[in-house]
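A single protein chain has been omitted; all remaining protein chains appear in their positions.
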């Protein structure tokens, strides 16, 4: 699994003729991302923004453009098929923004992406961005990011922006920011991204943003312990004030049992050597203390 | 995928309390195979032949004996479950003798064995035997085999014995003989076995026995071409006299279309450098010419 | 999405999982009629979307009509509260009248998705009829968790393993096999997010039966399960949550005094945590969601204002697509429409057109504090405490 994105990243936008897909495709292009094609079944032959060719199928689009990455804005009922079409067309990195994909579909898709060695980010995620490479594949507001040497990984979109905003305003730039998504099953987990950051020579420190529900944060903590990580990590867990059994927006953000609580997660990450961010307003400040 | 069997091969017989399972377990033991346990759900605690402990589950049996291989004689309706139980108990090589497993079940099992890196031989196969190691995991009559340096691979049981009988009577011993099974979908294909033989330092030449139906022989030929094989191979294809559309015993031995015919297969193997055995009675003779 | 026990049992029955005989009553008369059909001995169970009914008196074995009448009078049409519903109460509209079972042993069986192994898991325990979380923390060895292979579904040898773990006799294999396969099929076919049978019992006839059943469904999959959507009982849900959900606003009613309006679920949780760390309590979770226009923003504000407990409204917007000036106009619209005293407003807006948004809001009569970041929000909140 590689999260490297740069000039060689050639992106197809699936669902480019939709409102959201079109809007964000333009924002990505503005930021510097190499969007090479769009795909909307039945709209093949159209042009998007007078510059981007739209194809009927991913097979055709990848064949003609040599794309290696896809960015998906297809509505939830059709998004699983869009992901699969991407995978089977030979795309190696799939970023799925779509929210609301049934969990049972994701179980199957996860297995297939995994079997075929495809990097799937999301669904229900903001995507990823590398400010130094001027490459953004997702929906984050590009102007708050600044090139630098801190990796950011989060289950949440706006909370990523909050963290990045704090970092940038404190003069701390980012090497790569990845939103893994708020669903119970996502293609790329905290562990995958941490693994990348820890091996990445452009990353000196990490901001880790978790939330209530599931055990992904604990698994990340176990992983960090297992590799004896030494890169500094500031970890924020949100949702300490949420009651049990209620879903806080994200499909994955619902506490069922002790392990889903914020305290359990903070405890595990602290044990794994992370510096815990006590107040969501102090992400940058906490990181500064340890780098 | 390894086909190496020797003293370290510790075998559990699934279905050991059945008539066939029991009979062949004894023959394997007589030959020298290290049978360490039997498994029959509901018969846990019994002793087989006063020496072999019977367990209720593969999990228990592998845990207590450290077995790495299983030999399956379970009736067809229950055999898929037996294979899966083997795989999930940590067994690394599964030999399934059972005939008559539905193809749709095998599609699933093939994928799982493959995903988990388990070597599955069969189903509907005679198993495999290494005469030098005195290790036989299957149902072939042990007395016709002789240690030596020729590998034998076949879709058929009795035809393997025929070939081996010819070899032994001609003074040509065998390094390893593998029956891959007569079903349309089998866990280990010709390619897997050829690959093993070609890399195996104990094997100088190969007897390859195919039959009508499917395209496994053509795929083997493609493989041999792709690796520029130089080990001598004598290849026999049976079923030239069979009519189209009729199943000749083996579920996989039915011609549908030209590629299933014996001539197509012989042609492909000849192209790949194999010496074609013209008459089934001349297997050993043909091999002698090329080694 | 939650459904009632009686609905869950109907589904179980459809998928071949045995449940006790029962009928559902919506008034005293039918309840009594049903009760007599069971030879005047039955278990009466209030049907509400809340656990812990037993401890709260909502489940009772009754063997005479007088007690049945008493039970009906006590619950029908009234509010019901368990330790799980907390301070909130839910109305009782239906009571299940169920054949009494003689219990030989109580077990636990559940299916749910485990994000850590990315698959559906079967959870089983020989300790049923009790709080499974307690079993998990005190006797973790009594919990068996089995990831189901996505290609295979449950297999015979897995069922044998569970049978063994539940201390059930081998002769019960086919009963348990049918139950586990039925539950798995139900889970897949209807896109469940949880099926919990607690307890699963062995009765005096050597039958394995689901004595209670809790099923919840993946709301993201309701679009392809119309039959399940129809099982939804709005009488058990919060009215404001229902209304906002229709607009695509994710709102969860809580009990504090600080309402909040945020874009993004993660930032919304962070905002709630900021409120709590300032010594106050959030009145709600609210993620305004995508595609917010003036009307949607206004409706979100109205929802927060409709909560009588709200003294302060905290707006925390990190604008991207959402333009802050549009949001500001939406807020003013809702504040004008609101009847009561306008609350204190704390506004943090960042991103697209945020200066214009703040200007629009500062030109009003409302009591507004502006914050630049989360720390400043904290400070303002702390001074309000």
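In this document, chain identifiers A, B and C correspond to the written order of the chains, with residue numbering beginning at 1 in each.
Rule of thumb we're sticking to: a residue touches a chain if its C-beta (ideal position, glycine included) is under 8 Å from a C-beta of that chain, and two chains touch if they have at least 3 such contacts.
If you're wondering where the values come from, they're calculated on a predicted model, not measured in any experiment.
Peer 1: Which of these, B:3, B:54, B:94 or B:140, touches the one chain of the complex that we don't see?
Peer 2: With B:3, B:54, B:94 or B:140 as choices, the missing chain is touched by B:140.
Peer 1: Which is it among B:47, B:116 or B:240 that touches the chain not included here?
Peer 2: Of the listed residues, the one touching the omitted chain is B:240.
Peer 1: In the complete complex, which positions of chain C touch the hidden chain?
Peer 2: Against the missing chain, chain C presents residues 150-151.
Peer 1: In the complete complex, the non-displayed chain touches which residues of chain A?
Peer 2: Residues of chain A in contact with the hidden chain: 41-42, 56-59, 78, 81-82, 84-85, 88, 108, 111-112.
Peer 1: Name, in rising order, the residues on chain B that touch the hidden chain in the full complex.
Peer 2: Within chain B, the residues that touch the unshown chain are 20, 23, 76-77, 99-105, 107-108, 110-111, 139-141, 154-162, 165-166, 182, 184-185, 209, 211-212, 214-216, 219, 236, 238-243, 245-253, 257-258, 278-282.
Here is the rule we go by: only the chains that are shown with their structure count from here on.
Peer 1: Would you kindly tell me how far, in whole Å, the mean C-alpha position of chain C lies from that of chain B?
Peer 2: Chain centres of chain B and chain C, defined by C-alpha means, are spaced 54 Å apart.
Peer 1: So what's the Cα centroid distance for chain A and chain B, whole Å?
Peer 2: Each chain reduced to its C-alpha mean, chain A and chain B end up 47 Å apart.
Peer 1: Two or more other chains touching the same residue: where does that happen in chain B?
Peer 2: In chain B, nothing touches at least two other chains.
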